[in-house]
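Every protein chain of the complex appears in place save one, which is left out.
Let's look at subunit A:
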Amino acid sequence: MTIPTKKKMAPAASKLYADDVSLLMVLIDTNPFFWNSINTSLSFSKFISNVLAFLNSILLLNQLNQVVVIATGYNSCDYIFDSSALQNHNQKGESLLQKLEEFVDKDESLCRDDSVDGPGFSLLSGSLSMALCYIQKVFRSGPLHPRPRILCLHGSPDGPGQYVAIMNAIFSAQRSMVPIDSCIIGAQHSAFLQQASYITSGIYLKPQLLDGLFQYLTTVFATDLHSRSFLQLPKPVGVDFRAACFCHKNTIDMGYICSVCLSIFCKHHKKCSTCGSVFGQAQTQDSSTPDRKRKTSVDN
């Protein structure tokens, strides 16, 4: 049984919780295929050490700050660190690394592919959902709680199969007013996380110099939600709003949309696979070329 290490405060406690106390959920990408395939100067060990230093600095900013770390693996996700559940404050780093090793072992045991081409996809949707569940638990723990936010340290490419789940998680975060910050350590931009940060008013950043990752983390991502109202933080130039089709999970620009449930398809279907509604025939008088794509979106 864990004993929470929160101190009992005087009746002025509500004031403390209102301002800059934060609960930071950090989702680190531990996809081994990704870490194996990158050829930049950031190795996994350097990455973890930067992250550990960053977590220490977050906990130093305010006594009541909480940090929870979730590892996003190739086959599974799990909590590997919870600052509010710790007995001995001096052993934070040790326990995190210990749990991380155990997680990697478990993830390997669940692996069914013998070999993978390229970086592969990590289970971002799973870890986002776990983070949101933890946050909901904190919301229901009482009237006083720190203000939560999510930080994704992500490098693997976007898995199109997770589009629907990630979008659902994003809307749920938007509804609970939880910002999702993204720090991309991989080679290419992530359309899903761009949308996530845009919709939930979080920060999206792809650092140019990965050597100085710690500096990026402390300058940009350590800011709590109260301070964001008067601090200038980097803003991306634009957001890639392209969707992935529901049938093949390809990213598409133009496609067909079911007018009942708004699911997106890249080719003409007779029936919607999500809601089951049957589509009528398109009314063209002349024969149309079969590979022509027409946007049938609901009016703008």
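As a convention for this text, a residue touches a chain if its C-beta (ideal position, glycine included) is under 8 Å from a C-beta of that chain, and two chains touch if they have at least 3 such contacts; residues count from 1.
Here is the rule we use: contacts and distances are computed from a predicted model.
Asks: Which choice in "Probable RNA polymerase II transcription factor B subunit 1-1", "Hemoglobin subunit beta", "AP complex subunit sigma" or "Alkyl transferase" gives the name that UniProt lists for the one chain left out?
Replies: Of "Probable RNA polymerase II transcription factor B subunit 1-1", "Hemoglobin subunit beta", "AP complex subunit sigma" or "Alkyl transferase", the absent chain's UniProt record names it "Probable RNA polymerase II transcription factor B subunit 1-1".
Asks: Looking at A:I70, A:L100, A:L153 or A:C272, which makes contact with the chain not pictured?
Replies: A:L100
Asks: Out of A:Q63, A:Q91, A:Q215 or A:S273, which residue would touch the omitted chain in the full complex?
Replies: With A:Q63, A:Q91, A:Q215 or A:S273 as choices, the missing chain is touched by A:Q215.
Asks: I'm checking contacts with the chain that's been left out. Which of A:N62, A:S76 or A:S201 qualifies?
Replies: A:S201
Asks: So that we can see where the missing chain sits, which residues of subunit A does it touch?
Replies: Interface with the chain not displayed, on the subunit A side: 30, 32-33, 35-39, 43-45, 48-50, 52-53, 93-94, 97, 100-101, 104-105, 107-108, 111, 113-119, 139-140, 171, 174-177, 186-189, 197-198, 201, 207-209, 211-216, 219-220, 232-241, 286, 288-289, 291-293, 300.
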